[in-house]
Structure formats: C-alpha cells, structure tokens
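Coming up: chain A.
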Amino acid sequence: MKGDPLERADLSGYHGYQRRLARGAFTVSVMTGLLAYVAGYGAAAKGLVLGSLFSVLNFVLMAQILPYQLGVGANRTRATGIALGSLGVRLALMAVPLIVAARSDRFNFWAAAAGLFTIPVAIFVDHAFLQRFSRFRIQEH
Partner candidate 1 sequence: MAFDHVTWIKAASYLGSGLAVGFGAIGAALGEGYTAGKANQVLAYRPRMSGDILKTMLVGQAVAESAAIFALVISMLLVFGGLGGPTPLSAWAYLGAGLAAGLSAVGSGVGSGFPAAAACEGIGRQPKASGQVTLIMLIGSAITQTPCIFGLVIAFLLMFVDFSAKPYYPYWAALLGAGLSTGLAAIGPGAGGGLVGASACKSVARHPEAQRPVTTAMLVGIGTTQSTAIYGFLISLILLFKSFPASTSYVPSFALLGAGFAMGFGGIGPGIGEGITGGYALDQVGRIPEKATLLTRTMLVGQAVSESTGIYSLVVALLLVLNA
Partner candidate 2 sequence: MKDFKKKRDTLEYLALVTQLGLTMAGSILFCFVIGYFLDKWLHTKGLFLVIFIVLGVVGGAVTVYRQITQLPKE
Partner candidate 3 sequence: MEELTKVWTWSLDVAGFHLVFNATTIVMTLTIMGLLIAFGWFATRQTGLVPNPFQVVAELFVETFWNLTKDALDEDMAKTYFPLICSLFMFLLLCNWIGIFPYMEEPTKDLNTTLGLGLMGFFIAHYAGIKTKGFAAYAKEYFQPVFFMMPLNVIGELAKVISISFRLYGNIMGGSIIILVVSHLVYGLLIPPFLYAFFGLFVGTVQAFVFTMLTLVYISVQVK
C-alpha cells in the first residue's frame, strides 16, 4: 500500500465528535439512572447505567477500530472478515452486562438491555434534533 492516507488525514474532528457523543450519551443516561434511583427503581437504574456503560465502551472500541478497517477496505473480503472479528469481540463485550443482569437481582435485565441502545438513540437524537440548534452544532472545520 503506497502511502497510508490515514497518516496525512486530519482526524481531530473525528475524535472530537466521538468523545463529545460518548460523553453526552453517558451523562444523560447517568442522570436518568439517578432520577430512577431517587424514584425508587434501584435495580432498573443500576441496569440502565451498566448497559449504557458497555454501550459507550463498545462505541469507543468501534471508533478506534474503524480507521484501521478503512485502511484494509480496498480488499472487501478482508474488510468483512475484520468487521466480523471486531463485531464478535464487541458483541462478547456487550454480552457481559446482559449476563450479569440475568444472573443477579441487583440489576434489572430489561433496563440493561435498553441501556445497550444508548448510543444509537443518542446519535439519532443528536442528528434529528440537536443539530438544528446552533448552540449544539458541531463546529465544522
């Protein structure tokens, strides 16, 4: 491969976006969890926070793997293989909160499962609503 394009690339915006999204999503889910805890749904709150913690972890891992995957993307079979491998690892990681929640009474299983969808929901909310208002808009270039 002649000259890795990623070495010349400007990835600061990408990392900034990833950090901002992960932090925002986790903060909102912890707030929701706290509210639920105060309201008396302790197990659900813990499950939600546990699930969203692993969702954020998964997202960060995925974001770290992506540039590498882009490098090998010219060969689609290899790219798919790497995607399958990384997805397998990340799914195994995301299985952890589900197993913990299923085995223990202190975490609500359904809340943990819902927590795993923190990042997709956050992305959707971010793009569909927050991007409309300039205060929250990502600084482009």
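Criterion applied: all candidates are chains of the complex that A comes from, given by their letters.
Here is the rule we go by: a residue touches a chain if its C-beta (ideal position, glycine included) is under 8 Å from a C-beta of that chain, and two chains touch if they have at least 3 such contacts; residues count from 1.
Here the structure is a predicted model, which is why all the values come from computation and not from measurement.
Engineer: Quick one: in this complex, who touches chain A among 1, 2 or 3?
Structural biologist: For chain A, the touching partner among the candidates is 1.
Engineer: Any idea which chain A residues touch candidate 1 in the complex?
Structural biologist: The contact residues of chain A facing candidate 1 are 5-6, 8-14, 17-18, 59, 62-63, 66-67, 69-74, 76-77, 79-84, 87-88, 91, 94-95, 98-99, 102-103, 109, 113, 116-117, 119-120, 123-124, 127-128, 131, 140.
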